[in-house]
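Missing here: one protein chain of the complex. Every other protein chain is in place.
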Amino acid sequence: MGEHGREGDGLERWGALWEERTGLSRRGFAQLCAWLAATMTLTSGGVGRVAEALAAAPRPPVIWLHFQECTACSESLLRAHYPTAEQLILNLISLDYHETLMAAAGKQAEEARRATMKNAKGKYLLVVEGAIPARPFCRIGGQDAEAILKECAADAAAVIAVGSCASFGGLPAAEPNPTQARSVAGLIGKKPLVAIPGCPPQPAVMAAVLAHYLTLGRLPALDQLHRPKAFYADSIHDRCYRRPFYDRGQFAASFDDEGARKGWCLFKLGCKGPVTHNACATLKWNEGVSFPIQSGHGCLGCSEPHFWDNGSFYAPLSTPIGESGLSTGVAAAAGATLGAALAGGYRKVIDQARSEARPVTLDDLEKSS
Amino acid sequence: MNDPGYELLLWVRGPGWILALAVFSFGMAMRLFEIFALGRREDLAPPRPAERQGSPMRTVWNRFFPVPGLFERAPATHVSGYLFHIGFFAVLFFAEFHIQLFRHLLGFGWPALSAPLADALGVVAIVALLAALVSRMRDPVKRFLSTAGDYLAWALTFLPLLTGWMAYHHVLVSYTRMVALHLLAAELLLALLPFTKLIHAVTIFVARWYTGEQFGRKGVQA
Partner (left out) sequence: MSATLERGLAALRAGMDTPMATFFASCVHCGLCAEACLFYTETGDPKYTPIHKLEPLRRLWKQEFTLLGKLMVNIGLDQPVSDAELAEWEPLVYDSCTLCGRCSLACPAGNDITAMIRKMREGMALSGHAPEDLVHATQRAVTLGSPMGVKLSTLKAKIRAQERESGLTIPLDQPGVDYMVLFSGMEIVQFSEILGAMARIFKHAGVSWTLSSEAFEATNSGIQLGVSDLAKEILLRTVNAAEKLGVKGVVSPECGHAYTALRWEGPNLIGRRYHFEVVHILELLARLQKEKRLRLRQRDPEERPLSFHDPCQLARRGGVLEEPRELLGKIATDFREMSDNRERNWCCGGGGGVSAIERSEPLRAKAFQRKLHQIEELGVHTLVTACSNCRIILEEGLETYQIRVDVAGLTELVADHLEEDQPQTGAGAAGGES
């Protein structure tokens, strides 16, 4: 009880400060803090800490780079519902460079970027959206994408790769990858990196990662692929509300059959949920309204590496990717040819043994030494 | 990428599968030619009149069952053998996920077993195969006959079953990784089948036919 009381007191106090600073409601602040604490898997006692940090934090400068992408990651961020994009951009961070959102253009814009890099050396966050191609593709302000990234990453506090393109190469890196597009990971040396894959990534996850850095001054716990564990530890399948149907072996066989209407598992229709790690099944989209599986379509697996080369979206996971007919036929023909050649040799051996055998006489039964 | 599960899954679903299928078809074609192109001499002895001959096709069928008395002499071999084969083929051909594969390959599918039943049959196959291994190592005849090839064939058969079950139940490692291992194990089985004693899956029917024909022409239903 006492702890709850103290926590409640803290929230109240920091909420007031928040209201004063941002003009946002105290109630909303409490919700944000609780949610952040929960998604970042802090203990309940951490809610107070989150509140304290959030209310008092200085707005860190952010440089947001766009390379080979479709801006859907930014679009997704704009649909963040709590905190909203405006809250985030206007109150929580200082978005100093974002080609789509900023008013500045040309030299002015590049100067703003350089100014931030200089003034907030070692303190700014670098957000990267899109994959990085090899020269000569994707030049901005006369500079190569790779050079821009390296330049900006050099003095950043951390790099946040948003979306599957920046995280894993995504669509630009799909076979045959004509621009030799790459993810951020290999280009920034040992700079701390957070990957928030997804096509697009969950707005709440982008917001939460920024908020986490804001409140605690460090990056959240990450997995092998630099993804925040809080959002990427479970697979879609693990958290899917249709999971019981999978366990019972009840599958929709087409998008308009009885099973589909009954909301059965979409495995047979190509759902990649079992091997896709993301938070869609819990956070959902559009202010928690729905997510693809809830709308009756299988998961595309967009937040996993190579998702674009992962076979048809509608091919079940248990089917192979790619065409095997020709190679199988060629192999069989080669095997048959070799087999026939070998058998020809064997037959020769047999025929020789038969034809060269001299008639056996009684003397032949005595063993010679 | 440093997540071996996902990378491996992509590989086994893509190039791995194509490779395994190619090795299988190469090996199978080669082995079948090696075996069936040797030829066979015509039997000049006049057979029994047609109505008294044994049917080779019936021999092919009959050999699914032991001759009377044999079961009692080797119950472990029979029970583990039957249960393993029934469980293995039930799961291979009637688990939903596998039917999807056959549908992809053949263009048509068939009804699946219910998930709990397929699951149970998989467990039956796993337990039976373990029992078969114990029996192989303890039975004097089987221990005496067994070679490295027998144990290799056992492992090739056992691993897909085990990893399939573990993937389905999300045991030990992530589903992604386990499914990848399952497919890898299945591809190993497929690729090595023609080169191991597992080729019996194809040849026993012909072997039974030859023997059935030899017995049959003499008037004995083997």
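Chains here go by letter, A and B, matching the order in which they are written, and residues are numbered from 1 within each.
Convention: contacts are C-beta pairs under 8 Å (C-beta built on N, C-alpha and C of every residue); 3 or more make two chains touch, one makes a residue touch a chain.
Every value quoted in this text rests on a predicted model; they were computed, and no experiment measured them.
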{"item": "Touch partners, limited to displayed chains, of the chain removed from view", "value": "A, B"}
{"item": "Touching residues on subunit A - with respect to the absent chain", "value": "338, 342, 346, 349-350, 352-354, 356-368"}
{"item": "Missing-partner contacts on subunit B, residue numbers", "value": "30-31, 34-41, 43-46, 48, 52, 59-60, 63-64, 66-70, 73-74, 77, 81, 139-147, 150, 153, 195, 197, 199-200, 203-212, 214-215, 218-222"}
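Assume only the chains that are shown with their structure count from here on.
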{"item": "Touching residues on subunit A, where the partner in the complex is subunit B", "value": "168, 224-225, 235, 237-238, 246-249, 251, 267-268, 274-275, 304-306, 309-311, 315-324, 327-336, 338-340, 342-344, 346-347, 350"}
{"item": "Subunit B to subunit A touching residues, read off their complex", "value": "1-3, 5-7, 9-10, 13-15, 17-18, 21-23, 25-34, 36-39, 96-98, 100-101, 103-104, 112-116, 118, 170, 174-176, 179"}
